[in-house]
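What follows is a structure written as structure tokens; I'll ask about it next.
Subset of chains shown; positions unchanged.
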Amino acid sequence: MVVGVSAPGLASLAALTKAVMDLGAAGVMIAPPGGLKGDDAIVTYFQNCVEAISNVPFALQDFPQANGLFIPVPVIERVVATCPTCVMLKHEDWPGLDKITAVRAREKHGMRRLSILSGNCGIFLPFELARGADGAMTGYAYPEMLVDVCRLIAAGRLSEAHDLFDAHLPLVRYEQQPGAGLAVRKYVLWRRGVLKSDAQRKPGPRVSRETAAEIDFMLERLERATALRTVRAAS
Amino acid sequence: MVVGVSAPGLASLAALTKAVMDLGAAGVMIAPPGGLKGDDAIVTYFQNCVEAISNVPFALQDFPQANGLFIPVPVIERVVATCPTCVMLKHEDWPGLDKITAVRAREKHGMRRLSILSGNCGIFLPFELARGADGAMTGYAYPEMLVDVCRLIAAGRLSEAHDLFDAHLPLVRYEQQPGAGLAVRKYVLWRRGVLKSDAQRKPGPRVSRETAAEIDFMLERLERATALRTVRAAS
């Protein structure tokens, strides 16, 4: 288990890291703050983090859609070279497929190997795995699909992986909508019987009546396509 | 034909409008500049535009991903009420399905009816049409799919519309990547024999070798799924 500890100040980042490691986390995940100025500032930021959290292993979270900060591949390479405890790249840049290829290419020229896990609801998952990602670290209402796609790609069964993934893609696309996605995921998990309610804490929205109908429509099609025996919560 | 004339100043916006209308355009499309401050400023901006372009019909382009400006439904309603030449909504907000529903709901309470055309490569097209959009105004390398989906939805053949659309969704998702999408579209159009080259003007990128291979893979699957007789440029 890896816990996100990104925080505006290094003191709170370090305190949160200590708290979650004491509770048994395997490591932490850090997204740099949005205002960093230029490549050098990003490298320095991670070096300061390491000074603050000492020998705790961490994932570099590359998530420009959230913080507006682009992290070039040479910067990732410099962080890896100077921070031995940087062991994972959480890959969420978009578009980002060529970035996975570029990171893996650097490893052939001496860069230490990183684990790469992708995000964004896995909307490019089969291609990300083929490009060199080790797996996904993302939310989706059918996590078993993410697992199965990883297994199929690992076994070289490319066509089957895409068949399975593409059957889910209409829903993945729908759940990946920024700001609206979590309400969709909770609704599906409630429909599947996993959650007792699809409510979010305020000010999180609930899906609209029309959205619920569209999700129901997609679930029916998904069930037919994959013959999933979905446990339904509602009668 | 509707031509985008968004420009930082009203003088250049008006000059561009005159030029394209003289060349035969049916109207123009205007996205407000990103820095507008609050609801009233957006309404005033469109009123200033109308003063500048007089009786030329225009589409209100709602595209927060490009200009960082959210346009609430009450603002759209105020623009429509005070600008008789506002005849269309170019719908590109994301997530945006409930916005179409909300605009159509206002029309039941007296708002003048607008034509709504959706964008974003049509990645939610069948749902957008069912919510009340009149069509799409977007780029995608198989425009015939967009046309067919509109026809099928209009004819009430919902299931077939989604079957056709979902066969294209892997490629739509791929082409919708911001910054990378145009290179993808040009590559597909070149593969289909429509373009003689997939080159973009500098500094537009070309697809990488890996990207080209992924597109080829998706085209093969798409062809099998839809039995499209794609004319191929390459041997």
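For reference, chains read A and B in written order, and residue numbers begin at 1 within each chain.
To be clear about the criterion, a residue touches a chain if its C-beta (ideal position, glycine included) is under 8 Å from a C-beta of that chain, and two chains touch if they have at least 3 such contacts.
Fair warning: this is a prediction, and the values are worked out from it, not measured in the lab.
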Homomeric assembly size (copies in this file), of which only 2 appear in place:
4
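Simple rule for what comes next: only the chains that are shown with their structure count from here on.
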Mind checking the centre-to-centre distance between chain A and chain B? Centres are C-alpha means, answer in whole Å.
28
As the complex stands, chain B meets chain A at residues 94-95, 97-98, 101, 123-124, 127, 131, 162, 166, 169-170, 173-174, 177-180, 208, 210-211, 214, 221
